[in-house]
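Excluded from the complex is one protein chain; the other protein chains are retained at their positions.
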Amino acid sequence: MGQIKLNQVTKSFGDVEVIPPLDLTIEDGEFTVFVGPSGCGKSTLLRLIAGLEDISSGHIDINGSDATNVPPAKRGLAMVFQSYALYPHMSVRKNIAFPMRMAGIDEAEQNRRIEAAAKALNLTDYLERRPGQLSGGQRQRVAIGRAIVREPAAFLFDEPLSNLDAALRVGMRLEISELHKRLETTMIYVTHDQVEAMTMADKIVVLRAGVIEQVGSPLDLYHAPRNEFVAGFIGSPKMNLIKGAEAEKHGASTIGIRPEHTDVSMTDGMWKGRVGVAEHLGSDTFIHVHDTGLGDMITVRITGDIQAKHGDTIYLTPQLDKLHKFDANGLRAG
Amino acid sequence: MARAVTQKRKIINTVAAWGIGLLIFFPILWTILTSFKTEAQAISDPPIFLAFDWTLENYGVVLERSNYMRFLWNSVIIAGGSTILGIIIAVPAAWSMAFVPSRRTKDILLWMLSTKMLPAVGVLYPIYLIFIKLGILDSRIGLVIVLMLMNLPIIVWMLYTYFREIPGEILEAARMDGASLKNEILYVLTPMAIPGIASTLLLNFILAWNEAFWTLNLTAAKAAPLTAFIASYSSPEGLFFAKLSAASTMAIAPILILGWFSQKQLVSGLTFGAVK
């Protein structure tokens, strides 16, 4: 059981309101990702749920009971920190045992859970080491192990992968996803990386300046972004947003077309431009096209390879059924 | 990149540093040497450096003359007690300042330090009266309290600077792991801060051991520590150099030995945590 419900929650630091009134329900067993640019309040929101910060008004329910004034230790939540926050003076075993020791769980049960967690996280050989002797990925797993053994109502992850190198990050991403499938426990995961959000989440919460811009499944967000901000934030490379005359042709203030939804030709098409930089990834090619008369540079994504050199003339045709239209307020139209 | 230093320069440095080091250390060395001389050799002109008749006679005389062990024990209780009591009171205060800072934290810290600027002599008589009223004049508990209060600002300050180096996330992790405040401090903060606490403990132990205003003015026969033991040699016994040296050596030896074994913590403690 791990339903978390935020009701008209606000947070101010002094006179600065970082989170205006906010409602959000996270269902039991859901993997929810808070995503947004740095400073959008996503970490603050997580800390409010954890109880590490007070909310200024509103209330937080965990499993249907009011937890607004419950101290973090009593909320039954486990948190994995960005810096892992392992206890440097304790062995891995003692680190993992710590929450159980605090809860007064008997030693046999402690050992049973430690062994199980260590096995699941490939830490069995490292139980007697200190955190200082472990690699970044191993420390990350110890932090997760410490969270698992508590059997919490929900896991909170605060940018847990940002201190790992790119290759490890992909691996850990998968491990956390698998862990969620196996435990079926509620997880709330904070990141600024929309790729992590898209690949891991059941539900994504896009935040900007403390305000929820959109809540939905990854594909909802991809196919039907509620506004220009979400449209630009979700998807990689970024959606091309075009204003002006071209947008008015489609009866919108702004139109958006994803790089992968643009057909390319060297001979004819709707928009004519000049190739700037072509990034060859092997499986895909990103082409940055200039001088289209559409304002900013347009990025297109082509499956496979294409022979386009710097300075070549190129023609682009957007797939009209994949076109996103936004009104003057930046909201999705039609 | 470290540069290769010429052998010649290193030799010059070594000679100069050792020369100055020995010069600074010389009064202590001379005291220790003199304590093993006879009175006649202690004042001989020219002075004898090593080639004298080594004797333990002075130590015997000093031990006979006064109850050294009682003074020593008083020093240990007073310095140890005041330091440990101070740390017990300072750890929670330093935790608050380091991890739950408010706009007033800095002011409180500076105010605490400023109480150290209060001239002891300005409040000597009131303290004297209070001690008589409470019946703790010339008692170890009285001195433990006064020296604890004397050093409390420094203990808080030092612990604060050491605690600030500990990342707050680790304490938050403990909180999330279900640790109460007491357990957070006992099982997470304190073990992580052991080196800093050790330095604080050592330095304040030494400051209390060497404190020579309150220990001289608030004690008589019963609770007098080694500072008073030595002050009784001020005259005319001070003219008996060998005995004075023996008594001095006995007064400073415990600290010198302690310092020798815990150099690392001491060096860190001696900077009061103020310079990294």
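Order as written gives the chain letters A and B; numbering starts at 1 within each chain.
Criterion: a contact is a pair of C-beta atoms (placed from the backbone, for glycine too) under 8 Å apart; a residue touches a chain by one contact, two chains touch by 3 or more.
By definition in this document, contacts and distances are computed from a predicted model.
Think of the chain that is not pictured: of "Porin", "Homoserine O-succinyltransferase", "Sugar ABC transporter permease" or "Zinc protease", UniProt labels it "Sugar ABC transporter permease". Touching the missing chain, out of B:Val62, B:Ala90 or B:Ile166, is residue B:Ala90.
Residue in contact with the omitted chain (choice from B:Leu63, B:Ile127 or B:Ala198): B:Ile127.
For chain B, the residues in touch with the chain missing from this view are 1-2, 5, 9-10, 13-14, 16-18, 20-22, 24-25, 27-28, 30-31, 34, 43, 45-47, 89-90, 92-93, 95-97, 99-100, 102, 106, 108-110, 112-127, 129-130, 149, 152-153, 156, 181, 206, 209-210, 212-213, 216-217, 226-228, 230-231, 233-234, 238-239, 241, 244-245, 248, 251-252, 255-256, 259-260, 263, 266-267, 270-272, 274-276.
Summarising the interface, chain A meets the missing chain with residues 13, 51-54, 71-72.
Heads up, the rule we're going with is that only the chains that are shown with their structure count from here on.
Those residues of chain A lying in contact with chain B across their complex are 50, 52, 71-74, 77-79, 81-83, 85-89, 98-99, 102-103, 146, 150, 156.
Only residues 167, 169-170, 172-180, 183, 187-188, 191-192, 194 of chain B touch chain A when the two sit together in their complex.
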